[in-house]
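As you look at this complex, bear in mind that one protein chain is not there, while each of the others sits in place.
Naming follows writing order (A, B and C), and every chain is counted from residue 1.
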Amino acid sequence: MPILDALLNGLTLGGMYALVAVGLTLQYGVARIMNLAYGECLIAAAFAAYWLFSGLGLSPLLGLGLVVPLAFALHWLLYRLLLVPLVRRAKSRAALEVDSILATFGLLFIVEGIVLVLFGGNYYNYAYLAGVLDIGGTPLAYNRLLALGFALVLGLGLYLLLTRTRGGTALRAVAVDPVAAQLVAIDVRAAAALAFALGGALVAASGVLVSMFLTFNAAMGVVFTMKALIVVIMGGVGNLAGCLVAGLLLGFAESFVATYLDPGLTIAVNFALFLFILIVRPNGLFGRASA
Amino acid sequence: MTLRQLLLLTAGVGLLAAAALTPLIGSGYAMSMAINLLMFTALATAWALFSGPTGYISLATVAFFGIGAYTVAVVGEALPWGLVLALAAGLGFLVALVVGLSTLRLRGVYFVIFTFGLAELIRQLVTWYEANHAGSVGRFVFLDISQAQIVWQLTAVTAVVFLLGALLQRSRLGLTLRMIGDDETVALHCGANTTAAKLLAFSLSAALMALVGAIVAPRWTYLDPTIAFNPVVSFQVLIMALLGGAGRLYGPLLGVIPLVLLFEYLSAHFPNHFSILLGVTFLAIVYLVPNGVAGLAERYLGRPRPSQPAAAAPAQPKEGTS
Amino acid sequence: MTRAPILTVDGLSKRFGGLVAVDGLSFSVYPGEIVGLLGPNGSGKTTTMHLISGALKPSAGSIRLGGDEIAGQPPYRIARLGIARTFQLVRVLGSMTCLENVQAGLAFGPGALAGKAAAQRAHALLERVGMHPLADRPAGELTYLDQTRLELARALAVRPRLLLLDEWLAGLNPSELVEGIALLRALREDGITMVLVEHVMDAIRSLCDRCVVMNAGRKIADAQPEAALSDPEVVRAYLGDDDA
Partner (left out) sequence: MKLRRCSKILAVTAALAIAGLGAAHAQQPSSIRIGYAVSKTGPYAGGATTTTLPNYQLWVKEINDAGGIKVGDRRLPIEVVEYDDRSSSEEAVRAIERLINQDKVDFVLAPWGTALNLAVGPVLDRAGYPHLAVTSVSDMITQLSKRWKNAFFFGDTSANYARGVVSVLDQLRKDGKIGDTVAMVSVADQFGIELSKAAQAALDKAGFKLVYNQNYPIGTQDLQSLVNEMRRRNPDVVLAFSYPPDTIAFTDQAKALGLNPKVFYTAVGTAFPLYKQRFGDNIEGVMGTGGINPNSPAIKDYMERHQKALGKEPDRWLSPVTYASLQVLQQAIERAGTLDRQAVAKEIRSGTFDTIVGQISLQDQVYSGGWMVGQWQNGEFQAIAPLNRDGARPALVPKPAWK
C-alpha cells in the first residue's frame, strides 16, 4: 500500500533526522556552541564503528558502549580546553556565537583531516541488522527501526530528564538565561560543559547507528551538520520535543513527496518546508520569542 | 581627508593596480592567484556591506554567486557580454529583494540558517528544472574570455565594491545599517525605515555577488548546480570576512589575503595533511587574534574613532569635529 | 479648553491572545501639556506607549496625532510625524559615539540634517542634556545615568511634537532627580508636549499638568495630579482591593 509505505518510510527517515539533530540541540541550545564540526564528529563515530566491526569483529551495538563514553569524555575535554577560553572572553552571546563558529570551523578541518589520514577519502560501509521486518506488506529494515527507536527514546528520555530532574532544570536555566542561572548558584560553566559533552555523546551514538545503513566517507560531515542545524532551528533552539517533531516532519515530507509527487523534489520540498516554517514562526516550531 | 585615509586610499589603489597588472607581467599561475584574491575580496567585502554593520550573518552568498554564474551558462553565448553581466547583477538584485521581503524579520541564528536553506533550495530547484526541462544538468560555458580579462573585470568590480562601500559609510543608508546592527528598535523610533534599508543593502550586496559569479564562470568551462551553488563558498566568504573584521570596509580584505595565501601555501606543500594543518592554523588565528585582523592592525596603526575608553578618557571635545 | 488636542486616543485596545492589555482606552493630550500615565504594574501603561509609538499594532481603536490617524502605522513613520520616545530599559546605540547617537536621531524625516549641520545640532543637543564632554565616547561604555540622558538627547533630535518618556526618571538619586525634573520642565518651555510613564510621585506632582491613571488596561481616572491620586478607585487600585 503506497500510503503505508510512505508513512513508514517517513517515520524511519524522520527518526534518523531527529536522531542526528538531538545532540546539536544540547550543544547549541544549552552550551551555546554553534558546532560546525558536529557532522565530522558523527562521521568519526561512524568510522570508529566501522573499524570496530570489520577490524575487531565487535558488533556496532557493543561499539556504542565504547564509542559513546569516549565521545563524551573527548567532548568534555574539548569544551574545557578549547571552548572555555572563548566563553570567557566573549562579551555577549553574539560574540560567543561568532567565536564558536570560527573555532569549530577550524575543528571541522582537524577532525576531517584525522579521519582522512586514517581512512582516506574512500567510501565505506558495512551491513549490520540489515534484516527486514514486515509490517502490513511494507518491509522495514531492523537497523532503521533501531535508529528510529533510539531517536524516540533519546528525545523523550532527554525531554523528561530536562523537565523532571533538578540537573535538567539547571541545564534549562542555563539555556534560557546564563546570567540569572549564575545568580541562583548554578555552576554555569560545568552545566554547559556537561551539555556539550552530552551532545557529543549523542552525536557519536547517532553516528554509530547511521553507519549501519548509510555509505559514508570522510567528506560527508557537512551534510549531517547542515541537516542537524535545519532540524534544530526548525524545531526551536534547545527544544528536544521540537527537534523530534521537526525531524519527523521533514521525514514525512520527503517520503510523501517521493511517493506522490516527484523524487527529484524531495530535498527542495524539505528546504521549502523549513523556510516556510521560519517565515510563519520566526523562532521555530516550539521556539520562544527572545527578548 | 586625514593622513590615515590617504594612506588607506593609496594602499587600496596600489593593491588594485598590482592585481590589474598581473596579466601583463605574471604567469598563468600568478593570474590564477590574482583571480582568487580578487574574487574573495569582492565577495567578502560585498558580504560585509550588508552583514558587517547590521550583524545579519548571511550564508546566502553562494545563492547569488551561483545565480550570476548560471546566468552566464544560460545566456552567455546568446547576448553581448555587457548585457549578460547586467542581467546577472539584475537577477541577483531581484532575487535578493523577493527573499529579503520574507526573511529580514528573522534574527540571529534563525536568519543564518534560513539563508543557508535558501541557497540550498535554489540549488535544488535549478537542478530539478535542468533535469526535467533542460535535458541535462550540466552546462558548458565556451566564451572567448581570457584569464586576463577575468582579472581586469574582477579588479573593476572590486573597485566598485570598495567605492560603493565608502559611499555607503558616508550615506544615511550606511548610518541606518549601523543603527540596525546596534538596536533595530531604536533605529525604527528614530524614524529610520529599517526594512527598506535592509532590503536595499541586502539586494545591492547580492547584485555584486552575482556579478562576481558571472565574471568567474567562464573560467570553469563546465557548470552544474553543485559547482555553482557550492555552500563551501558561503562559508569561506563568511569566515574570511569575520576573521578580517566585518565592521570596517577594509576588514574583509585583511581576512582574505592571509587566508587565501594560507590555503594556497598548505595546498601546495601539504596536499596530504591540508585539512589538519588548516584546522590547527585556523584555531591558532582565532585564539591569538581575537578581534579580527582589522582589530589587530588598528592596535598598531591607531584607531579611526576614539572608541577605547583609554583613548577618550577625560576628553575635552575636539573642536575640529564640530 | 478650545485648543485642538495634539494626541487623541480613542477606544484603544490591545489583546495578546486571550489577555487584554489595553481595553478601550481614550484620552487626549493638548499642546504644551505634560501628561502622566500612571497605574500599578501590569496595568497597560508601557503597552499604551508602544501602541502610540507604533512598536505594537492596536487590536482596535484610533490614535490621532494632530489630524493624522497613526494607529497601526510603522514606528518609523510615526517618528517622522513627530513622536519620539525613550525606553523603559534604556536603549542606546552601543557601538556608536554619543554624538553619532544624536545624529542618528537627526538623520530622518522632514527637516533631517546631515554632515556639518547635523554635527553642530547634535553638539547643541548633547549640551542641552549636559553631556557635551562625552560626545566622542561610545555610548555602550556610558554609565546608566548618562545613557538615559543620551537617550533623551536622541529623542529630542527626532524633533518631536510629542515626547514619550517611559520611566525616564527611574533610578536617579535625589539630586539627579532635581536636575532631571528641571530639564524636563525646561523642555516644556521650549514647547515640547510630553506623556510620561512614571512611578516617582514627586516628579509627577511637580511636573504633570494632568494624570491619566490606568488599571487592568482601562482608564480609571483623568484629572490633575492631586485629584487623580486621591481618587478612591486609584487608591484602591494601588493598594489592592481588600473589600473584594
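The rule we apply is simple: a contact is a pair of C-beta atoms (placed from the backbone, for glycine too) under 8 Å apart; a residue touches a chain by one contact, two chains touch by 3 or more.
Treat the numbers as computed from the prediction; the structure is a model and nothing was measured.
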| item | value |
| --- | --- |
| Neighbouring shown chains of the undisplayed chain, as defined at the top | A, B |
| Full-complex contact with the absent chain, from A:Thr225, A:Thr266 or A:Asn283 | A:Thr266 |
| Omitted-chain contact residue, chosen from A:Leu158, A:Ala218 or A:Cys243 | A:Ala218 |
| Identified contact with the non-displayed chain, of B:Ala19, B:Ala73 or B:Ala187 | B:Ala19 |
| Absent chain, residues of chain A that touch it | 2, 5-6, 9, 12-13, 112, 116, 120-127, 130, 132, 138-139, 141, 213-219, 223, 254-255, 258-259, 262-264, 266-268 |
| Residue numbers in chain B that touch the chain omitted from display | 18-19, 22, 25-34, 36-37, 124, 127-128, 130-132, 135-138, 140, 142, 216, 219-222, 224-227, 230, 232, 261, 264-265, 267-269, 271-272, 274-275 |
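Note that in this section only the chains that are shown with their structure count from here on.
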| item | value |
| --- | --- |
| Overall pattern in which the protein chains touch one another (line/ring/star/complete/other) | line |
| Centroid-based (C-alpha) most distant chain relative to chain A | C |
| Chain whose averaged C-alpha position falls nearest the assembly-wide average | B |
| Inter-chain centre distance, chain A versus chain C - centres from mean C-alpha coordinates, in Å | 47 |
| Chain A partner contacts - residues on chain B that touch it in the complex | 55, 57, 102-103, 105-110, 113-114, 116-118, 120-121, 124-125, 127-128, 131-132, 231-232, 235, 238-239, 242-243, 272-283, 286-287, 290 |
| Complex contact set, residues of chain A against chain B | 28, 34, 82, 85-86, 89, 94, 97-99, 101-103, 105-114, 116-117, 222, 226, 229-230, 233, 237, 262, 264-265, 267-268, 271-272, 274-275, 278-279, 282-284, 287, 290 |
| Complex contacts: residues of chain C adjacent to chain B | 53-55, 74-77, 79-80, 84-85, 87, 91-97, 99-100, 103-105, 107-109, 112, 114, 119-120, 123, 132-138, 141, 154, 157-158 |
